[in-house]
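The complex appears here without one of its protein chains, the remainder shown in place.
Let's look at chain A:
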Amino acid sequence: MLASPVLAPTWTALLYLVAAVCFILALKGLSSPKHARRGNLIGAFGAFVALVTVFLSSRLQNLPWIFGAMVVGAAIAAPVARRVKMTQMPQLVAMFNGVGGGAAGLVALLELPHAENAWLRVAIVFTLLVGAISFAGSGVTFAKLQELMTTRPVMFAGLPVLMGVVLVVAVGTAALVVATGSVGLAVVVLAVGLVAGVLLVLPVGGADVPIVISLLNAFTGLAVAASGLVLGNVLLVVAGTLVGASGTILTRLMAAAMGRSVSGIMFGAFKGGSTAG
């Protein structure tokens, strides 16, 4: 069926605006004890509006596959989220955050062949790197909180050097992808991002892990915003930026509430074990 889209571009933009306002109201509601639950429902409503809009606004192929994939994702996540014990919620949030970052990275990877100019490729490599860091970093935080690995800070002698090397490789391959648009190299960028995510979270002690989850949450927001730039989708830009900005503030507030600084948490172990075990 090749019918033209049901919604005109103006209506699409207006409905995305409704969704964006819902997300702002959701964050606002979640900040006050009285309205928190309603805020969350408003956010879910906004997401529903956005999903209806995307199906009505463009001529999509593979619809049965897409619906099937959505059913699979929901069927995995919803029961887990409903049944999880209160004490295990932080690691579940970390997991959901990680898969969101992974999704952003995959979307960016697939858009690379369609990127017409270098600026779009810059947004793509940013999404690849940050999405992969968030995915792998969240995986490590999950393992720490679930006690699949030690909750103590993991440090070894060569770690700062190794991180430096990874950083150089990341910037180098990212620059090559921007210059050439090679999909093969983009996969390398993803892989380097995964390594960077693991190395970034290893030195963080168990007590500080919730703050790192919040930081990675902000990272995923930024990755989503960048993927919005790549796709030319204003809603993704707004929603991703909102999460990136509010997540950054929230990370600082959480650290302050524990009497710690964000840089102390992330890099404290490098300076001689000032991170809490």
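In this text, a contact is a pair of C-beta atoms (placed from the backbone, for glycine too) under 8 Å apart; a residue touches a chain by one contact, two chains touch by 3 or more; residues count from 1.
The definition used in the following text is that contacts and distances are computed from a predicted model.
Enquirer: Can you tell which of "Heme exporter protein B", "RNA polymerase sigma factor", "proton-translocating NAD(P)(+) transhydrogenase" or "Osmoprotectant transport system permease protein" UniProt lists for the chain that's not drawn?
Expert: The missing chain's protein name, per its UniProt entry, is "proton-translocating NAD(P)(+) transhydrogenase".
Enquirer: Consider the whole complex, including the chain that is not shown, and state which of A:L7, A:V154, A:V195 or A:V238 touches that chain.
Expert: Considering all chains, including the one not shown, the answer is A:V238.
Enquirer: One chain isn't shown here. Among A:L106, A:M155, A:A175 or A:V198, which residue touches it?
Expert: If we include the chain that is not displayed, A:L106 is the one touching it.
Enquirer: Can you work out which residue in A:G137, A:P153 or A:P210 touches the chain that's missing from view?
Expert: A:P210
Enquirer: What chain A residues would touch the chain not displayed?
Expert: Output for chain A: 19, 23-24, 26-28, 30-33, 36-37, 39-41, 43-44, 47, 50-51, 54-55, 58-63, 65-66, 68-70, 72-74, 76-78, 80-82, 84, 86-87, 89-90, 92-93, 96-97, 99-100, 102-104, 106-107, 109-111, 119, 210, 213-214, 217, 220-221, 224-225, 227-229, 231-247, 249-250, 253-254, 257.
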